[in-house]
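Only a single protein chain was left out; the remaining protein chains are all shown in position.
Right after this comes chain A.
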Amino acid sequence: MIPEQPEAQRLLVAEYVLGLHSREQSAEIEQWLEQDDDAASLANHWREHWLGAAELLEPVPLPPRLWREISRRTASEDSRGRFDWQWLWQSLTLWRTVSVALLVAVVLLLGPLRVPAPVYTVVLQAPGEAASPGWRVTVSAQGDLQLTPLSESEYPADRSVQFWTLSDPALGPRSLGLVQPGESLVLPASRVGGVESGQLFELTLEPPGGSPADRPTGPVLFIGRAVAI
């Protein structure tokens, strides 16, 4: 529960930056920080200050294998992402769209039995209502994601429901697209990106067509964190 008193809110930010709260409490605070610029700014100020404490640590020697592995993994990421992805995007947009549409159709037609066993699951609940699961997210070993409604919910007809993920507050939330109320959604791994334990997913109510900004602008409808199965 986010307190209403400014003094208590400021203390909560200080505690959050230090990581003093449980994962569930932190999720609620992160959701609040996403929507409160002043609180987010205060969190950044704390992080800047705490850098001074981090600089008291004695640097340790780096094992050579560490850089070799980072270099190898980022090089393979480059070959898949920075070069090929753009090239494919520009030259094969139509093909990509058709492929995704076919994938969605196949998954919907064949049903959940053909979907690989998930490795992560997320139960999206209304904020502050642990007993009100609204949607379920499953992520397969291949990284494909399925969003499934668990209950019937009513949304204003003149608004859109948008799906977001937040892997790290420093990176900010990332849109995973619009959701049709009551309908499942399947996203390929290439669209989802990496999923990690504890990663935040949420649905927000946005203007028609989605948020005009690069972050959620409307109220959070459902929220939850990824749990490894």
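One rule holds for everything that comes next: a contact is a pair of C-beta atoms (placed from the backbone, for glycine too) under 8 Å apart; a residue touches a chain by one contact, two chains touch by 3 or more; residues count from 1.
The working rule: contacts and distances are computed from a predicted model.
*Asks:* Consult the UniProt record of the chain that does not appear here and report its protein name from "Carbohydrate ABC transporter membrane protein 2 (CUT1 family)", "Cytochrome c oxidase subunit 1", "ECF subfamily RNA polymerase sigma-24 subunit" or "Phenylalanine--tRNA ligase alpha subunit".
*Replies:* Going by its UniProt entry, the chain not pictured is "ECF subfamily RNA polymerase sigma-24 subunit".
*Asks:* What does the interface between chain A and the hidden chain look like in terms of residue numbers?
*Replies:* Touch set of chain A with respect to the missing chain: 10-11, 14-15, 18-23, 26, 42, 44-63, 66-67, 69-71, 73-74, 77-78, 81-82, 168-172, 196-198.
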